[in-house]
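Missing here is one protein chain; the remaining ones are kept as they sit in the complex.
Here is chain A:
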Amino acid sequence: MTTRATGTPPAAAYGGEAAGAAPAAQVRPPVDWPPHSPKPKSLRPQADCTADTAGGITIDVRVSEGQAAASGMARAVEGGAALLLRRRGGGEGPEDTVRLPLGPAGTEGVMRAVLPSIMTLPEGRWDAFLAVAEAEPQRLRSGLNDLRSLVDRVPRQGRTWLGVRIPYATKYGNLTVRSWLRWPHAEAGQLHVEDGLMRLRGVLFGARLDSGARIEARPRDGGPAVCSPVAPEVRAPGRPGGRTAWKTGAEPEAATGFTAELQLAALGPGHRVWDLWLRPDGDAGPVRIARILDDIPDKRLIFSYPPQRVTDAGGERTVRPYYTLDNDLSLRVCLSDA
């Protein structure tokens, strides 16, 4: 069994960029603690995930003969086994637990559960367990995740929400599903930093851009935002590696490409972390800019941008775009003499 997370996780577990320089405001997710009374790893059942293009996931739980005996899998077939998803840091309530029935997958020793694309799964990290009859649910090991259909995901048009789920192996090898639930959504694409300027191309889903559209950099610890106009693009920009360009057009639900530029010197030295939002028009609510439409559960270490040096009356500092633990786009300001 797994003990639910309490307290502060060890910092080393998330030792990302600029270790030690991370601002106190940065939120770390509850950690996936290792099992306290570990069953031998190989005796724990393993799950393979296959993602489909619509956002659904098929989860095959593999149980070998020895494991079947150990995990009571034989009983499971008759007794009704289920795949349990528990939101990390959540309570025991129904909103933090999802129970998916496990049925035969057509292969001996394999049981299948489906997380359908039409089901909404609130944002968060969902730990996967095998629940058999009355026994304590067992944490599932992560096996082979075939996520090729997520590599450049094109959200289905005509929805009123966007659900993204990326299964991944935790650092202890357990299966967790990272979920986002957003609408409208501003997806970050190519990002360039040069000459004191950040230029971002992206795609907006579920909202229209009007002439008052702007990008907003907001200090995480509060304070006035720095704004800059956003230009719509006739063609949504593709991303390197993309199979298809995002569909754009006149329909209200269609995606809209955008380009935004931000003068990095405008981000004063008084705040360390600035979160990036897109405000599609004068009245509409702001949309957090994130990168979630691909197969990478954690962007921080993979999407890295060179720091830009800025010098003005506020002193010398470097500004660097980065993805947060939730894959939202932010900017970090570091004082050079600090």
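Methods note: contacts are C-beta pairs under 8 Å (C-beta built on N, C-alpha and C of every residue); 3 or more make two chains touch, one makes a residue touch a chain; residues count from 1.
Criterion: contacts and distances are computed from a predicted model.
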* Asked: Considering the UniProt annotation of the chain absent from this complex, which name among "Xanthine dehydrogenase molybdenum binding subunit apoprotein", "Iron chelate uptake ABC transporter family permease subunit", "Polyketide beta-ketoacyl synthase 2" or "D-inositol 3-phosphate glycosyltransferase" applies?
  -> "D-inositol 3-phosphate glycosyltransferase"
* To do: Kindly state which of the options A:M119, A:L144 or A:A231 is in contact with the chain not pictured.
  => A:L144
* Who touches the missing chain here, A:T53, A:S304 or A:S336? -> A:S304
* Structure fact -> Across the whole complex, the chain not displayed is touched by chain A residues 40-42, 48, 144-148, 151-152, 190-192, 194, 238-243, 295-296, 301-306
